[in-house]
Structures are given as C-alpha cells and as structure tokens.
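Missing here: one protein chain of the complex. Every other protein chain is in place.
Each chain gets a letter, A and B, in the order it is written, and its residues are counted from 1.
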Amino acid sequence: MSTRVILTIVFISFGLIAAILPEKDYSSQELDAKQLLHEIQVENYMISADEIAEALINEDPEYQLIDVRSEEEFKQYSLPGAINIPFEKLFDEESLAYIDQIARKNVFYSNGTTKASEAWMLAKQKGFQNNYILRGGLNNWYKTIIEPNEPASADDVEAYYEYQARLGAKQFFTGQGAAQSSGAKKKARAPIKRKKKKMVAGGCS
Amino acid sequence: MNPYLAGLMLGVVLLAAFYITGRGLGASGAMKSVVVSSVAAVSRDYAESSHYYSKYIADGKNPMKSWLVFEMLGVLVGGFISGAISGRLKFKIEKSPKITNRKRIILAVIGGILFGFGSQLGRGCTSGAALSGMAVLSLAGYVTLMAIFGTGFAMAYFFRKNWI
Partner (left out) sequence: MGPLIPLNDISEEINLLVAFLIGIGFGFSLEQAGFSSSRKLAGMFYGYDTTVLKVFFTAAITAMIGLTLFNELGMIDMSIVYVNDYFVRSAIIGGIIMGAGFIIGGFCPGTSACAAAIGKIDAMYFLLGSLIGIFIFGQTFPIWEELYMADHMGPVKISDTLGVKDGVMVLIVIIVATLMFWLGEKAEKRFKREDITKEI
C-alpha cells in the first residue's frame, strides 16, 4: 500500500472521529433572562462577612476580593488583598482577566450591595463562573467585624462564639491590641491575576 | 524524505507550537522585525513618527527580541542541520538550464519584493497566515492560501521557462 493510501485511511478515520465527537467549548456561555432568574433565585451567590474574615485571617487563597467602588473610595479604605475594578471598568480587557476565570472565587463588594449586585448580575449574564457578592457590603463588614455587637444574653452559645470570633477578626483587621497587629498589613496577599484570558499574539504580525 | 512523512513531522512541530505557545508558526514577521529595527537604527524619530513602524517599537520595545525572530533563527539552524545530514550543503544557484544565473537572481529579488510586500498587506505569509491559519480553521488562512496558489497557477504558464 502506498503512503498516500495509508495516510488517507488514517486521516479519514480521525476526521470521522472529530465529526462525531460532541463539540466541547470551554469558553463562557451567555445566559438568557430565564437562566439568570434561576441563578438569582438559588441565592447561593452571597458570602458572609464572617466567611471572608476567616478566609483572610487564614490566608485562604480561595477568594479574590474585588472592590467595585471608585478608585478614590478604594484608596481611602479597602479590604486586605482586594483589587479595585471600578464598576464602569468591569468589562475592560484588563478586568476580564480577573472576572472571567475559573481558578478562584471572586467576591464583589461595594459600600452597600447595590453596585456589587449589579456587577455580579452582569458577570453572571456573560456566563462567567465563580463570582459572588459580599453580603451586606462594607457597611455590614464594619458592623459585624469592626464593631461587633455583644450578644444581649450570654446564654446564646452560638452567638457568643460568633462574637468571640469577630473580636479576634477585629483585632486582626484593625491591629488593635494583641500581638497579631504587626502582621495584619503585611499579610495582604498580592492578587493573583490569571493569565487565562490574555489573548495570544500570533500570525506574522 | 517521503513528502507525507515530512508533512507529518511539520504537523507535529506546528501542533507543538500551538500547544506550547498558543500560536502557530511564522516567517515574514521576523523579516519585518529586521526591517523595523534597521529603520529605527537609522532614525528612531522617523520610525516613531511612522504609522507602520511605530507600533513595533513603542515603549522602547526591541523588535528583534520577538518570538518570530528567534523562531526564524531556529529555522536557519534546523535547515542547516537537515542539509548537513542529507548532504545538501553547497553554494549554488538553482534554476532551469534555459535561463542565465543573472536572470534567475533578478527574478528572485523581484519575487522576494512581491512576496515581502504581499505578506505585509495580507498579514502573514504561507507559514503564518496559510499553514497556521488552516490548522485552526481560520477563514483568513484558507482565503490567503487560495489567493496565493490560485495566482501561482494562473501565472505559471508565463514563467514556465524559469523552472522547466
């Protein structure tokens, strides 16, 4: 048999396999209104301040905090390790490298939850995975972590432990009191930017 | 070497290029880097003011430190190794016996000028646009391929003396 005949048989077999195999697409799929509604109803896109505080203290790399407020607000105050993607720059190419990725959970936050929710909704609609919202935003963060309320009754054991944890977190984040304080600022991790969506230059240009 | 086997080898190299770097192969881009850096060496201000050259030297970029330039240096080395193995290293001018060396050289330069010009307009040559483009099912790749070979066939008759 000539090389051509062998090659023809091999190529056509592979071609048939390629044609039969279902199309795989790893890129994001846009959601329609119905799917979006479903996603919103499921309501597992909120992450509590306590969870975030714990993750930050333990240097858990699972979450990437994204501050969707303006640059000025971000400079004044931000959560440790957060990156700033102002709302209007959400779909900039640079921003997409963070938002459209599958490695870490993005947690959007703003002062309240309005801006963060809008950002989440847009990201969701684009079909981007792994985006969440900080429940109650920075206002709630301040109330629960920075200025936690002592539970009214000491009988509520669960509330008591929660309060203790928050006091610990408060020390961590505000640097008041304990020996923890020195490390608090330094521990802010540099955000990991996924290179995933960076386009490759190619051809002869 | 059997052309089909050589094709398989080239295909594996092309696949490796895609798998490792996400881009295919190229050739004319490296030559453009040579031109751009020569122009910039003569007058950087001029190169920066040109619409065409400026984008390759923006922010102090060195056009010679590019992927395609290193790839083409590899092509020279790889071609030399292959020629040495197969005993084909020799200075010579290849042409049909019907034309003179002088004519062959002049035609080579003219052909080169056209190819160089066309590769810039068409955003890539047979390697970067056609071969790599075909592998990723790029429409531009197939169109460029058909334009190149279609023109080749259409004009072949008029230049038959050069080759046959």
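Methods note: a contact is a pair of C-beta atoms (placed from the backbone, for glycine too) under 8 Å apart; a residue touches a chain by one contact, two chains touch by 3 or more.
As the structure is a computational prediction, the values presented were derived from the model and not from experiment.
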- Chain not shown, its touching partners among those shown: A, B
- What residues on subunit B make contact with the chain left out of this view? 1, 3-4, 6-25, 27-28, 31-32, 34-36, 39, 50-53, 65, 67-83, 86, 88-96, 104-105, 107-156, 159-160, 162-164
- Message: Please output the residues of subunit A touching the missing chain, sorted low to high.
- Response: 4, 7-8, 11-12, 14-16, 18-21, 23-27, 195-203
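We take it that only the chains that are shown with their structure count from here on.
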- Query: Using CA atom averages as chain centres, what separation in Å is found between subunit A and subunit B?
  - Reply: 44
- Under the touch definition given earlier, write down the residues of subunit A that touch subunit B in their complex. 3-4, 7, 200-205
- Can you list the subunit B residues touching subunit A in their complex? 2, 4-5, 21-24, 26-29, 32, 67-68, 119, 123-125, 127-129, 132-133
